[in-house]
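In this view, the complex is presented without one of its protein chains, the others remaining in place.
Coming up: chain A.
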Amino acid sequence: MELNPLPNNPGQFPLPRQQASAPARPRPVLEARGLVKRYGHVTALDGTDFELREGEILAVIGDNGAGKSTLIKALSGAIIPDQGEIILDGKPVHFRSPLDARRHGIETVYQDLAVAPAMTIAENLFLGREILRPGFLGRLLRLIDKKKMLEEATSSLKDLKIGIRSMSQAVETLSGGQRQGVAVARSAAFAKHVVIMDEPTAALGVKEGNMVLELIRRVRDRGLPVIIISHNMPHVFEIADRIHIQRLGKRAAVVNPKKISMAHTVAVMTGAMSPEELSPEELAN
């Protein structure tokens, strides 16, 4: 792994708004306290805390098995934690299913993308929330409005510029980056509150990876806070406003990518360095 100090190419994109000088700390949107999740003898989450603030991109990093995916699944309703609470906009919530979390405006791009490969792009964009035809008969028989779905799919994927010719082609005919683009576009199009992405740039080439990063920034700039899990340190440092370091099922620290080095971040992540050894300004307040 290359260990660059501080964010790469700082001048190349507008830095996120300076939060430190603002007198009031940004409002937390999604919080978790003391989450525990066990699978048999394995403790995937060991009392982890979590905080996502408004308007930010929060990266979640950690070694394999640190509990990143499990944390994200708890926040997106895909699993129910054994203990602990999840707080959305200051109110405790209990997600019983992914649909439940989605109804609260939390959209997730899963690591394995959660697409039906044999179905078309348009169908995948609207999977589980198809646009129905108007009128009594449309609602009674739950007739889908294929034309409208095709139009909306086309317009919501237009910005992507990933060379998708037709929204009515099967997802399995797309490249990895294009599939990722479809999954990101799906969540960005529907999210009202929070977008969660598990490893959105893994398995992508340089060009497609950058395209997806750009897309994530656009989602944030629309006002939606984004949680992104990634193993790719340069990507994390390029895009994140704050970094949540997950270690052994707990939150080890939240750090400020503009102040901390990649070397220190990785050291905390792997346990080579204790979070107490970090200077106060390396930590995100």
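One rule holds in what follows: contacts are C-beta pairs under 8 Å (C-beta built on N, C-alpha and C of every residue); 3 or more make two chains touch, one makes a residue touch a chain; residues count from 1.
Quick note on the criterion: contacts and distances are computed from a predicted model.
Its UniProt record calls the unshown chain "Ribose import permease protein RbsC", which is the correct pick from "Ribose import permease protein RbsC", "1,2-phenylacetyl-CoA epoxidase subunit A", "Pyruvate dehydrogenase complex E1 component subunit beta" or "Cytochrome c oxidase assembly protein CtaG".
Only one of the listed residues, A:Lys37, A:Arg53, A:Lys68 or A:Arg102, touches the absent chain: A:Arg102. Although one chain is not drawn, the whole complex shows that of A:Val42, A:Leu141 or A:Ala203 it is A:Leu141 that touches it. Considering the whole complex, the residue from A:Ala59, A:Leu75, A:Leu88 or A:Val115 that touches the absent chain is A:Val115. Shown as candidates are A:Glu123, A:Glu199, A:Glu238 or A:Glu282; the residue that touches the absent chain is A:Glu123. By the touch criterion stated above, the residues of chain A touching the omitted chain are 78, 97-99, 102, 108, 110, 112-119, 123, 127-130, 132, 141-144, 146, 161-163, 165, 172-173, 175, 177-178, 207.
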